[in-house]
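Of the protein chains in this complex, one is absent; all others appear in place.
Chain IDs A, B and C follow the sequence of writing; residue 1 opens each chain.
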Amino acid sequence: MNAPERKTAMHTQQMTYAEAACLALREKMRADARIVALGEDLGRGGVFGQYRGLPQEFPDRIIDTPISEANIMGAAVGMALAGLKPVVEMRVIDFALCAMDEIVNQAAKNRYMFGGQGRVPLVARMPIGIWSASAAQHSQSLEAWFAHMPGLVVAVPGTPADNYGLLKSALDSGDPVIYMEHKELWGLTGEVTVGSEVPLGRANVLTQGGDLTIVTWSRGVSLAVQAAASLGKAGIAAEVIDLRTLWPWDRETVFASAVKTRKVLVVHEAVQVAGFGAEVAASVAEHVGCKVARLGAPRIPVGYAQVLEDESRLSAAKIEAAARNILK
Amino acid sequence: MNAPERKTAMHTQQMTYAEAACLALREKMRADARIVALGEDLGRGGVFGQYRGLPQEFPDRIIDTPISEANIMGAAVGMALAGLKPVVEMRVIDFALCAMDEIVNQAAKNRYMFGGQGRVPLVARMPIGIWSASAAQHSQSLEAWFAHMPGLVVAVPGTPADNYGLLKSALDSGDPVIYMEHKELWGLTGEVTVGSEVPLGRANVLTQGGDLTIVTWSRGVSLAVQAAASLGKAGIAAEVIDLRTLWPWDRETVFASAVKTRKVLVVHEAVQVAGFGAEVAASVAEHVGCKVARLGAPRIPVGYAQVLEDESRLSAAKIEAAARNILK
Amino acid sequence: MVLPVPQQRLLDLYRVMRRIRAFEDAAETASQGGVAAWGLAENATPAKVRGPLHLSTGQEAVAVGVCANLVRKDLLTSTHRGHGHTLAKGADPARMMCELFGRATGYNHGKGGSMHIADFSVGMLGANGVVAAGIPIATGAAHALKLRKQPNIVACFFGDGAANRGPFLEGLNWAQVYQLPVLFVCEDNRISATTPTGPMTAGKGVSARAKALAIASEKVDGNDVEAVDAAAARLAAQVRAGGGPRFLHAVTYRFKGHVSVDPGSYRDAREVETAKQSDPLLLARAKLLERGVPAAAVDAIDGEAGQEIAAALATADAAPWPQASAAYEDIMNTVTGAWR
Partner (left out) sequence: MVLPVPQQRLLDLYRVMRRIRAFEDAAETASQGGVAAWGLAENATPAKVRGPLHLSTGQEAVAVGVCANLVRKDLLTSTHRGHGHTLAKGADPARMMCELFGRATGYNHGKGGSMHIADFSVGMLGANGVVAAGIPIATGAAHALKLRKQPNIVACFFGDGAANRGPFLEGLNWAQVYQLPVLFVCEDNRISATTPTGPMTAGKGVSARAKALAIASEKVDGNDVEAVDAAAARLAAQVRAGGGPRFLHAVTYRFKGHVSVDPGSYRDAREVETAKQSDPLLLARAKLLERGVPAAAVDAIDGEAGQEIAAALATADAAPWPQASAAYEDIMNTVTGAWR
């Protein structure tokens, strides 16, 4: 059933975060006929254009579905058990809440609970994050939930290159991957090395520095780099680490940086209380014993008006202020 | 519509954790006709006996429902908006995963999203924890998820007295409360001060000590007290703090103890990675800057066989070992 | 000029439909160019209405025909496409527009926007960003009304796409089991975002599903406000009399894209043009003229609606923004920052 594999020579190309995902999926679908994608409105290329062109190339494998999140996810589990590799589109993570039994009790536990009799190699895409004026039910970031859940892999790409490379690795993982693209990054342009892969569990050190470590992911990445540049002008050298995957997460890289700088600031858009930043900060405190601080959203739903939404948003200025605070 | 309030004189009485909940609910239902309880099999007193006697006393207000977790929770939101105070029984938290949209997108956000036009004073009971040989889909503890979610209160009683006193406060909270009883505590007997209440957000310091602080809740409470007793024999004085509610949580009490002991061990049955222990440990590290450590379950589903289940279980011995480790 | 009663009712229905149309048109204009949704890049100059805006243009007759049979204390749950329901239930267009503009004087103090428009004071319990999520809430509200022995009913609006989600089954089953006072209203515009609903829906559609649960239903032309009004009158009366839930299946059409920034290019332009010939406002106007109501009287209603909405826009434009501190209100313990 497999189409002949087309080898792609490595070359770099400018593209958006959405285009990077399209390209990764196209390559993988060409190489592996078991990959299908299912979700609402996919036949028109996905509501963010992240499947653009694929319905034309793979008319039988890009599947439009009824509005039935529970069944979309549950069906993907069944498909995986019966030999396919489904990519499940949840549109925004907020709607994945309609499919939590299927994700948590079914997809995540299947392999373990049945003693390894089956595997569930699905990739569940659930775009996260604040998205201009979309208010409380379309703006959540729940990566911490899935990091807490045994059996799940969690990927949180912050750049086009990582969205390309991680999506490919996710499709090879063999276990269910919660794949979280950020809704405000779709249009972000960057260089992608076509033909590359980004391994799960490997962080990316974006800037080197000895004064403090900033650990972040997803929407935080470009803002942290901006903040680091601004700090740099003031003579403060920040090491910015993009975790890229939260499970597994690259403890070695973070701990090594923490040992060097003795000050770790964790930055994420999600609510700070019980966010994944708590896991990183607690781990650093336990294993390195240095200073830690967190910057996340206050424990409020995301509001609609700009001024309210801004209270939940990250910004380079907020990151810079938090960095200066930990340096005090 | 309110029944005449019956004043209960304060007196203490021995009872089980399940009986304590029954008593609290009975008192509240007698005093406030707006309180109703709904869930599967409630008409027979609940599968753990935690509603025993109530169907007889309140035949119209203890409501048997179809197996429809999503609608049970969603209906409770509607009931609350239309003037009732529903107690929602989810049986075990694992089934509450079938109602996550209703809990997270509807119950938790309603008050905020609609600008305070309405309130959702519901109490969602979702028993947590490992329960002899019930395996991966009936043994979860997901308190960290709800602590992460703006709009929700989270209570995790560890004793009969607290199950009595917290359930009463939960019914007064005015906002949705995730009320997590532990399935292995139903039979636990203890002294209850009838007529008392336990405020939300106030921890209970169970033992005093200057050598280290053990912060825990729910199933961890009695095990930590046991471990502290054993440590005490070896001349180590542990201060055991039962948080009792995770949102709000009693940071002042924990920080004060941390300032004194300079060593904080957080203990919970839930998976350690991104558990609520991470929030406590990270907060202590940030605000007190002392040594922290965590003891939670490994990131595996709960297995069926005793030896597998034991890997996920807390024990006094494991707590003692972790305590000795942080003292090194 | 004294009109016979039926024309007065149609004029009243027409007036509310026209108010909705004017509101939607104004909101649509105010949203142009500024929504960072639907795959478009974020715009540097934000529009006055920044968030996703789901317009019910073309579907006014359903909201109006149903709500004409509700009293103020009756309750209503809505969908993401909720402006029409909210106005038809009696909300103030100016406070609604303030909400869409994200102002402190909006119904939700700027916290909700279009997708969460609500006016609890007239029993409108909120638009909802999650398809079908209003159904369980409506059944619960009806359950409370029954337990509290109140004489009111709940109208529960949802789209054709919602009938494929689990809560549709759970909610309808529940309402029938407990014989609750709820009128389910399926606004069947035959599309779910960009996907035609028909091929995604097994069997003979929503009425068959209601029937399988023994819930009596009626199907109406959802563009004919009198037909909707008449069917809703019958069904609401049965519900109000304690007969348990009823189901209204109203077939209509969505003139606009799924959200205001969606050009809807996945639809055949001719299909849209044809559908516009059954514009519920045109149909109602034609009926009025045919029955002898002078064009000037109808035009006057149009003019009043235009003025009313122009005033709403002006109010919204002049209204104050929320304070940043308001982000910590309407939620426990965050106002002091203590639990941040």
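Worth pointing out:
In this section, a residue touches a chain if its C-beta (ideal position, glycine included) is under 8 Å from a C-beta of that chain, and two chains touch if they have at least 3 such contacts.
Given the structure is predicted, the values throughout are model-derived calculations rather than measurements.
Every visible chain touched by the undisplayed chain in the complete complex is listed here: A, B, C. For the chain left out of this panel, the touching residue among A:247, A:276 or A:304 is A:247.
From the set C:131, C:172 or C:220, the residue in touch with the chain omitted from the display is C:172, counting the whole complex.
Checked against the hidden chain, the listed residues A:105, A:169, A:204 or A:253 yield one contact partner: A:105. Remark: the omitted chain is touched by one listed residue; of B:89, B:162 or B:184 this is B:184. Although one chain is not displayed, its contacts with chain C can still be listed: residues 164-170, 172-173, 176-177, 199-204, 208-209, 211-215. By the touch rule set out above, chain B reaches the unshown chain at residues 18, 40-41, 43-44, 47-49, 64-70, 94-95, 98, 131-138, 184, 186-187, 272-273, 298-301, 303-308, 310-312. Residue-level contact of chain A with the missing chain is found at 1, 36, 60-61, 65-66, 68, 70-71, 73-84, 86, 101-102, 105-106, 110-118, 150-151, 153, 173-175, 201, 247-248.
Rule of thumb we're sticking to: only the chains that are shown with their structure count from here on.
Distance from the centre of chain B peaks at C, each centre being the average of the chain's Cα atoms. Note on chain placement: the centre of chain B and the centre of chain C lie 40 Å apart, centres being C-alpha means.
For the pair chain A and chain C, the distance between C-alpha centroids works out to 35 Å. Note: centroid distance chain A to chain B, computed from Cα atoms, is 31 Å.
Shown for chain C are the residues that touch two or more other chains, namely 108, 110-112, 116, 128-130, 166, 331, 334, 339.
Among all residues of chain B, those that touch two or more other chains are 101, 105, 112-113, 150-151, 247.
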